[in-house]
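As you look at this complex, bear in mind that one protein chain is not there, while each of the others sits in place.
Order as written gives the chain letters A and B; numbering starts at 1 within each chain.
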Amino acid sequence: MAEKVLMKGNEAIAEAAIRCGCRHYFGYPITPQTEIAAYMSKRMPKIGGTFLQAESEIAAINMVYGAASTGRRTMTSSSSPGISLKAEGISYLAGADLPALIVNIQRGGPGLGGIQPSQSDYFFMTRGPGHGDFHIIVLAPATVQEMADMTRLAFELGEKYRMPAMLLADGTMGQMMEPVVLPEESNDLDSIAAAKPWAATGTGMKRPHNIINSLYLKPDELEKTNIERFERYAKLEKEECRWEEYLMDDAEICVVSVGITARVSKNAIVAARKEGIKVGMIRPITLYPFPKEPLAKAAARVKSFLTVELNMGQMNEDVKLAINCSKKVAMCNRVGGMIPGADEVLAAIRKEAR
Amino acid sequence: MTFEVIMAGFGGQGLLFSGKVLAHAALIEGKELSWLPSYGPEMRGGTCNCSVIVSDDPVGSPIIANPNVLMVMNEPSLDKFESSVAPGGTVFVDSSLISRKVERTDINAVYIPATQMAKDMNAHSLANMIILGAIVKKLGCVSADIVEQALRETISARKADLLDLNLKAVAMGMKFIEEQA
Partner (left out) sequence: MAVVFQKPKSLTDAVLHYCPGCTHGIVHRLVAEAIDELGIEGRTIGIAPVGCSVMAYDYFNCDMIEAAHGRAPAVATGVKRSMPDNIVFTYQGDGDLASIGLCETVSTACRGENITIIFINNAIYGMTGGQMAPTSLIGQVTQTSPYGRDAATQGMPIRVSELLATLEAPVYLERVAVNSVAHVRQAKKAILKAFKNQVEGKGFSLVEVLSTCPTNWGLTPQKACQFVEEKMMPFYPLGVFKDKS
């Protein structure tokens, strides 16, 4: 088995990206994700890659757009306010059907907000962060190991479905260290690029020119691209939903939570089980596509749901939609950088058990 | 057994580093662990802490509500965390920097004049490692002989020349506990 190393979540993402063949990183400093940029600035020059500190988040995402246009694995990372600035570029990536990795280590908002952990970009990310009708793949790791593993998954899914993919985590996940087994090195960068015949790499006078574009002035053509894109999303929703079920076999209460709050919830669930409360958890791993099916199935047998989240109830709405409001969906939440303690989650579970 | 350790004090006292060494030692021993720093806008002088969990079982939340080990290197940190320590837990106090005693009677207190000891050995910034040595010796959360390897593998290349001094500081902390016993 490969060696376990101790790394921060942010560093694990950076190293995993490099091992997945990402050689072009463009970013701009912002807490609490700056370790990614710092790590890339150390490593990239030594492996013939690009680390570029852009003049703005806007420039960084457009550099990603350029590198992605050439078919290379490329990425940027930021935290909530920076992602607002990237929204323009993300929309263009989606409109031009370009795969790229975007990391969002969330902090509290709106506005400048704070720098402590948050999950308040949930709506913004899962509804397609930018103008127009589109989605990006959104993955929500809950361990440093998952941060590394999902970096690979994000590149692969993004390329398979030709769309941007995001790792969405909170500040805690980015800052914490845990043992992690890093993905194996992929050395075959050329074949990754060669699998993209649509890329702008120069015609070599051997083929007609490729155009990377999101402009369609004829409405019927634009409509066609939108419909085709949503057919891809439908396939993604059908085939790529990922989630974890924890103690759900006999559960009467189903906690739904992601990232750091899913971990706090696990502690609370263990404590509640000791009190004889039948509680389990469904932890969505893909936020888009959202794992509606396991939630709908659970709705047939549990008494109620309890979302635990670091926002004012954004995922709560998705759970209600997934189960068609057939059961109560309660909530335990803190915002602004506060994180509910296991005792707070336990109290909320007890309330549902009554 | 699960050790939930909070190390707290001022930024610049090396608290994140001593936490890293402990976490790395746990990694070498094949234990489950997590390390979580506080992070804020200040780089030096502000309050700073890190939470390290070392366990035989997988770690759930990395956030510690009730530490069973508390290491404090300034008085505000003792004020802030004393009440949260789990009953039966142990507080390690740098008594060169904190004049007051632990008030609770249901927890153990170990007073180490770590900053003074560090000064005496001409290693001003290594009080953190002295207390780490004491924690490891007193509680056995990781085996004492692994700390050396952990330190060797954690220390940055820039500070590699300070490795021996760090090792000496850890040993001092361990000796302090032995002599107390």
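Methods note: a contact is a pair of C-beta atoms (placed from the backbone, for glycine too) under 8 Å apart; a residue touches a chain by one contact, two chains touch by 3 or more.
Nothing here was measured: the structure is a model prediction, and the numbers come from that model.
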Exercise for the section: List the shown chains that the missing chain touches in the full complex. Expected result: A
Exercise for the section: Would you mind spotting which of A:Ile212, A:Met281 or A:Leu295 touches the chain that isn't drawn? Expected result: A:Ile212
Practice task
Return the single residue from A:Ala12, A:Ala67, A:Ile285 or A:Val345 that touches the missing chain.
Solution key: A:Ala67
Practice task
Among A:Tyr39, A:Tyr92 or A:Tyr161, choose the residue that contacts the chain missing from this document, as touch is defined above.
Solution key: A:Tyr92
Practice task
Quickly run down the residues of subunit A that touch the omitted chain.
Solution key: 23-24, 26, 50, 52, 54-56, 58-60, 62-70, 72, 74, 88-89, 92, 96, 200-206, 209-215
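Going forward, only the chains that are shown with their structure count from here on.
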Fill in the blank from the handout: The residues of subunit A that touch subunit B in their complex are 4-6, 31-32, 115, 171-172, 175-179, 260, 263-264, 266-267, 270, 339, 341-343
Handout entry: Parts of subunit B lying in touch with subunit A, wherever the complex brings them together
Key = 20, 23-24, 27, 32-37, 39-41, 59-63, 65
